[in-house]
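Shown here: the complex without one of its protein chains, the others still in place.
Let's look at chain A:
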Amino acid sequence: MQSILLAFPVALFPAALLSDIAYLNTAEIQWSNFSSWLIAGADVFTGLLLASALLSLFFGKFRGRGRGLVCTVLVAVLFVAGVLNAFQHAKDGWHSVGTFGLVLSIACAVIAILIAIIAHWRTSHREQRS
């Protein structure tokens, strides 16, 4: 379940980063519109993932010798950065991306992929053990 939820930010945040780069290169506003929706979609699923991760943390389903906690903290950071980025992208014109938006988009993309690597490494580790 969590891996399905995680699939969305992993796909959508880097996609938003690419469309941000396209906007900054072309000043074609539609790229910034794409980013807005990609970030909004990523935020929704990151929020669900965060809720699910917190539940797992408290009810002991999220195992892995503290890695659950690391993942949860990273998801929380990702969620905050994603929401800030959504507000940034709600500005008009060039300011919808700007330096801050680009930094946030890079951060979101990197953190999302990092979470996936940590989560996936844990799963493969467990598979090897079994």
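Some observations on this one:
Everything below uses one rule, namely that a residue touches a chain if its C-beta (ideal position, glycine included) is under 8 Å from a C-beta of that chain, and two chains touch if they have at least 3 such contacts; residues count from 1.
Criterion: contacts and distances are computed from a predicted model.
Considering only "Sorbosone dehydrogenase family protein", "ABC-type oligopeptide transport system, ATPase component", "Tetratricopeptide repeat protein" or "Cytochrome b", the record for the omitted chain gives "Sorbosone dehydrogenase family protein", by its UniProt protein name. Here one chain is not drawn; of A:Ala27, A:Leu55, A:Val103 or A:Ile117, the residue touching it is A:Ala27.
Touching the chain that is not shown, out of A:Leu18, A:Leu84, A:Leu102 or A:Ala116: A:Leu84 (per the contact rule at the top). Think of the hidden chain as still there; on chain A it touches residues 27-30, 32-33, 36-37, 40, 76, 80, 83-84, 86-96.
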